[in-house]
Structures are given as structure tokens and as C-alpha cells.
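A protein chain is absent from this complex, but the other protein chains hold their places.
Should a chain be cited, it is by its letter among A and B, assigned in written order, with residues numbered from 1 in that chain.
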Amino acid sequence: MRPFDYVAPASAQEAVALLAEHGDHAKVLAGGTDLIVDLKHHAGNVSLLVDVTEIPEFLGIEETDEGLRIGSAAKYGEIMEHALCREYTPEIVAASHTVGAVQTRNLGTIGGNLVTCVPSADSAPSLLVLDADVTVAGTDGNRRMPLTDFFVGPRKTSLAPHELLVDIRIPKANLGKPSHFLKFGLRKGQALALVNAAAALWLDDKGAITEPRIALGAVAPKPVRCPKAEAVIAGKQPSDELLKEAAEMAVTECKPIDDFRASANYRRQLVRTMTYRCLKRSVEIASQR
Amino acid sequence: MLVKLKVNGELRQADVPPETTLLKMLREDLGLTGAKLGCDVGDCGTCTVIVDGDSLNSCLMLAAKANGREITTIEGLATSADLHPLQKSFEELGALQCGFCGPGMLMSAKNLLDKNPEPSVHEIKDALSGNLCRCTGYTKIIEAIQDAGRELSGAAAGN
Partner (left out) sequence: MVTTVKDVKTGAEALTTDKELTAPAVKPVTLPSENPVVYPLTLPEPAARTQTPAVGQRASRPDGRLHGLGQTKYIDDLTFPHMIHAKILRSAHPHARIISVDTSEAEAMPGVFATLTGKEIPVNSFGPTLQDQPVLAGDIVRHRGDGVAAVAAVTEQIAADALEKIKVEYEPLPAVFDPVEALKDEIKVHAPNSNIYASKVIRKGDVDKALAESDHVFHREFRTQFVEHVPLEPHSSVAMWDGNGRVTIYSSLGRITLGREDLSRTLRIPQNRVRLIGTIVGGNFGGKNEITNEPILALLSKKTGRPVKCTYTRGDEFVSSTIRHPFIMDYTTGVNNEGKILARKIRLVLDGGAYCSWTGTTIGKGSILAPGPYNIDNLLVEAYAVYTNKTTTGAMRGFGAPQVCFAYESQMDDIAVALGIDPLEIRLRNAFSENSFSPTSQVLQSVAIKESLLQASDRFGWKE
């Protein structure tokens, strides 16, 4: 790697100020599983790495009055082992398990994954279906926004160049919401997703589906929700036909591409099957409650 | 920048440029060449070391980020008195052929057994998904890890 300076500021404001000062020449370092690889291959003109993993408000996983707070610098390995995540958001744990391999999960952070905003970001769908929102630190302090608004396009988030992702919050009402996540890659380990899918829903007293959520990854310019497919099942009694109809609708809501990993058509088949399976499993979990 | 670490129980330090990876520091500044450079992008696992109890790719971690932390490398697996059970079983069961994946493979295996002394075959495969081996086909590696796991948990139970 070409020479650069390294700083590990102790506060978000300090980090934001450094980024604002150095502009394009500064990069944010969290786990480094993407950034260090980039710096090795496409050196660019980077003169400063700002390590955000020593900022206290970026760290930790905790339960607050509002719900579950996951620090953006929480590593996948940490999330997978954390009692709160395992209890309240098992599908975020499952999604974390599909990222890279043990060694990369012990480096990579959930915030880093969201900030890179690749369409195949494995942590996105399971967070989207739980209506997660995010805290962003900028020069004027912190602001909050829904995760859906955070994603803009391929490798593009709504973060301004000097802004930082502080944490991810899952609303209290959604902790323990019946949910399921599936990833399909060309290998079982260390593979990019051809398709990621997640679903979450409740069943009311009469057994009807309420607040259904469906999210997909790797089949659109960014991780997406599927509102039309959600509308298909909202308020209805779950049946195989209904869930299949929703899966069919989800296929119309994604825009997969042809690339060397798979054809768009193959990805659409995957969306159909995986959406159906995620919904089916979510209904099963909900009806066991 | 000065980086101070505890490596295999010993306090070590080196003055390295900030762009130095932990792997480069271990190999070039501390003379610990057990961890290997295989792909340099975190795919092959030959650079695996254990930092504060978690295995990770030392090629993807800046040495600066390891400052003040505790590192175990393959050189720290055996004691002066004896081999680690994993080293014994890997040797006896022929789990190492060209040996280049060995240091990383053994560190991943140690990381697994530290957390789960009696892993199933599925759990072993999952734990090794970040370590590539081109010689063995993995079968003997899996057998060796199970074997060492049995020995370790047997020892823990006082058998």
C-alpha cells in the first residue's frame, strides 16, 4: 500500500472534522475488509485513514427504551455471539453468518457493510424488514433517517462525504418479530449473494397477516423493499397460494442484471422461490407463538 | 509509528509505517514468518492469526489497529514442552501436505476448538470456510480437528 497517515479519533465530531478537512484524500476505516483491499489494488490518492472503531458511540450493542441499538462498528462476529441479537433479531444473526468467513466476520463491521452500499450487502434485507433506522453524524450533529432512505444507489448512500454512520436502531415494537432471511450464493462460504431475501410479519388474533415486510438484495441497484408484494398479503389469512402470489409480485418489483455470476432470469427464479420460503417460514414462526 | 503488541505471550514492538499490515509487521519486523501471504485480500486464510481471542485475516488488518492487543500466531501454538493437540493430530493424520495453508488452518482450528471443543463436521466446515487448501481435499483436516477436539475435551474432563 502507498503511504498514508492513520488516526483513531475518540469522538464522532473529531472524526467528522478530520473528514471535512481532508476531503477526498481521507477515507473512513472500520473493519477494513473492503477498504484495505481497495487501497492495495487501486491506490488512488489517499493520504489519511480515519479509524472510527475507537469512538464509543459507534461501539456496542444494547437495549434502549426505543429498542435495540447496534453500533455501526459492531463486528459480525460480535453480533452473532451477542445475547440480545440472538434473542431479538435472530435473522440479523443469520444474515451476519452468511458474510465472508470467520476471519472476515471478526474484522468486518455492520456499519461498513451498509456504508459500502453494494446491492448485495448481506446485512441490509434483514434490517430493512425490521424497519431499522440509522443515526448519522455530521458537522451539525446527529440526524436520524430510515434505512430505506439511507440507500441511494450502487455504492451510494445519502451520507455526505464527511458524514458518518453512528448506529443502527431496531424499533422496540419489532424486536422478536417473526422473520426469515435467506442468501443464495454460488458457494456456501465466502460467496457474494446472487439473491438475498428477507421477510417479517405478525399474525393478528384472527390469524391474518399484519405489517408484512419483504426485502431483497442483489437484484436492484440497491437493497430494496417490495411494497406491492407486501400489499398482496397484508390483512389476509396466510395460505400457500397467497404467499406464492406475493412471491410472484416480488419478482415484478426487482430489476436483476445479467452478469458473469448469473443471468437476470435465473435471479428472478431465485427471487420467486426465496421470497416464498422466507414468507412461509415467517408465518410458521408467527403461528408457533 | 510505534506499535506495541503482545505476541505469543511476549511483549514486542516495532516502528512501522502506518500502511503496514499486521501480517507484514509479523513477518518482516518481528521475524514471525509462520503466517503466510497467499492472496493478500482476505480470501485464502493463510494469514490467519488470533487477536484478542478472535481469528482474523492479518493481511486485512493494519498493524496500527493491533496496537496494545494480544496476538497468537502459529509460532505460539506449541509450548517448549509439547505440541498442541492440533499439531499432533494434523501431523499424525496427514492433514498437511504442502503445508502452506497449515499455519492459517491450525489457527482457525484453534479458534474453533477454543469456543466449541466438540464441533460437528458441519461446524468444522463452517469454521474453515475462510481457509483454502488445494492439496488435501479437507477430509483429513476435518478428521484431525475432530481428533484434537476429542483429546482436548477428554483432557478437560480429566480422562
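Quick notes
To be clear about the criterion, a contact is a pair of C-beta atoms (placed from the backbone, for glycine too) under 8 Å apart; a residue touches a chain by one contact, two chains touch by 3 or more.
Keep in mind that what you see is a predicted model, and the values were worked out from it rather than measured.
Considering the intact complex, the chain excluded from display touches A, B.
Residue in contact with the omitted chain (choice from B:Leu22, B:Ile50, B:Leu132 or B:Leu152): B:Leu132.
Here the missing chain is touched by one residue of B:Gln13, B:Thr33 or B:Asn67, and it is B:Thr33. When the whole complex is considered, the residue among A:Arg2, A:Arg86 or A:Lys255 that touches the unshown chain is A:Arg2. For chain A, the list of residues touching the undisplayed chain reads 1-2. Although one chain is not shown, part of chain B still touches it, namely residues 19, 27-28, 33-41, 44, 46, 73-75, 77-78, 83, 86-87, 90-92, 94, 96-103, 106, 132-135.
Everything below uses one rule, namely that only the chains that are shown with their structure count from here on.
Remark: chain A and chain B have CA centroids separated by 30 Å (rounded to whole angstrom). Put simply, chain B touches chain A in their complex at residues 1, 17-19, 21, 40-43, 45, 48, 51, 54-57, 59-62, 64-65, 108, 111-112, 125-127, 129-131. For chain A in complex with chain B, the touching residues are 1-6, 8, 29, 31-33, 36-37, 39-40, 49, 51, 53, 77, 100-104, 106-107, 188-190.
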